[in-house]
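Sharing a structure with you now.
Excluded from the complex is one protein chain; the other protein chains are retained at their positions.
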Amino acid sequence: MNAIAAVLQRDLRLAMRRKSEVLTAVFFFVVVASLFPLAIGPEADMLRKIAPGILWVGALLASLLSLGRLFAADYQDGTLEQMALSPTPMPLLVAAKVLAHWLLSGLPLALLSPVLALQFDLDSGTMWVLFTSLLLGTALLSFLGAVGAALTLGVRGGEVLLSLLILPLYIPALVFGSGAVEAQMVGMGYGAQMSILSAMLLLAAFFGPWACALALRIALE
Amino acid sequence: MENFKIRWFHWAAPQSFYPLAGRLWPFFGLIAAVMALAALYLGFFVAPTDFQQGEGYRIIFVHVPASWMSMVIYLAMAFWAFLGFTFNTRLSGMMTQALAPTGAMFTFLSLWTGALWGKPMWGAWWVWDARLTSELILFFLYMGYIALTSAIDDPRRADRAGGLLALVGAVNVPIIYFSVKWWNTLHQGASVSVTKGSSMAHTMLWAMLLMALAFWAYSIAMALYRVRSIILVRERHTQWVQEVAA
Partner (left out) sequence: MLSVADLSCIRGDRTLFRGVSFTLEAGQCLHLEGGNGVGKTSLLRIVAGLSPAAQGEVRWHGALLGSPDCQLPAQMLYLGHLLALKDELSAVENLIAGGAIAGSGPNQEQALDALKQLGLAGRTALPVRVLSQGQKRRVALARLLLQQHPLWVLDEPFVALDAAAHALIVRVLHGHLAQGGMVLLTSHQPVDMGTQGRSLRLDA
């Protein structure tokens, strides 16, 4: 078994033995999405209009919850050090960790989004666009957020600082992701937004692990 | 070529740069003051009243140069961060940290003057114009950098982590601007335009350029002044600093 598969398998196994962490993010998403109609009012027309934004921001915040812990445990018990010493290039190991994070937080959120979309009275076509845009968007957030998590590793007040660092960088994804859903809702094409989102994801997947590995080495010095 | 390289790296040592910065910053400060006065004179007394916007438009002589500087300084920070990673010099990190507060100040000034301008023009303190929104996001980027470097105790780690953040941010700034512009045109937000309807009179342009140069000189002066303090704090255990302090 090679190093990348070992890292991926280890993270997934650990999460399965401590399921509460995965479920927390999911329930957070559900609660946040349910709060808005309660705060704003139940008129279907208005809810439909604000749904893309709310569901996207809700998924974003829920994903952000677990990012702080991405490297923290490994840093504290010494496994991060061992990953830095591995003959396998660190960006690849980082990519494996990011993939594990996405499988455990981003993917469940995207899968849950059509169910929550029911609360906002969205039609099935829109639900599909919401699902795919969140699939891409949460993956993008995992890659970007990993860089932030690495920069704030072991720093006081790191979790909130992480949000401050990552959210501005994430705004383009938010704009195009929710824009795609809105476009579908008004009957316009969402192809352009999806393409741009995919392009951003590819860029982040390519350069993110590299920047992240550099930040981790800085933290380990 | 060897000589050239050696000369540059001579100035990269904090001990040599400290007196150089000390000689330069008053010079830039003076330039800044003179140009600012000239720009203000041009802007407030010479430039004609705008056809559409009356006298209130004159705040653009501060707003536009401040926006320009906020972006230029962020690029300068990214540049110094890049130098720091390439050559592993301590001074690069110090320069990046010295530039940040001034950049944040100009971003805030741009937002504030934008609001002061917007209120009489459109009746609202804030409009979600593409440029203003991008400035707001740039302000968050500055705050993030300052927060990160303040939170890390070890100066070397703070410099390198901050530098990486500045580089990642700099790469993202065009993407952010593009996405905000797209968002704005789609939603037909208000557009804050300096030259709506009329072409800008020559004096207006000159006043803005002069103010921009004044801000630029001011930024250099402030960065050089601030980096001197940073050098003294970072190098306080070396002999030359203890002699300076004595």
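Chains: A and B, in written order; residue numbering restarts at 1 for each.
As a convention for this text, contacts are C-beta pairs under 8 Å (C-beta built on N, C-alpha and C of every residue); 3 or more make two chains touch, one makes a residue touch a chain.
The shown structure was predicted, so the numbers you read here are calculated from the model rather than taken from an experiment.
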item	value
From A:A39, A:L85, A:L118 or A:V186, residue that would touch the chain that is not displayed	A:L85
Identified contact with the non-displayed chain, of A:V7, A:L164, A:M185 or A:A215	A:V7
Residue numbers in chain B that touch the chain omitted from display	153-154, 236-237
Chain A, residues in touch with the chain not shown (by the definition above)	1-3, 5-7, 9-10, 13-14, 17-18, 76-79, 81-88, 93, 220-221
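Note that in this section only the chains that are shown with their structure count from here on.
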item	value
Between chain A and chain B, centroid-to-centroid distance (C-alpha), Å	32
Chain A-touching residues of chain B, taken from the complex the two chains share	137, 140-141, 143-144, 147-148, 151-152, 156-157, 160-161, 164-165, 168-169, 172, 175-176, 178-180, 182-183, 186
Residue ranges of chain A touching chain B (in the complex, touch as defined)	147, 151-152, 155-158, 161, 164-165, 167-169, 171-172, 175-176, 179, 200, 211, 214-215, 218-219, 221
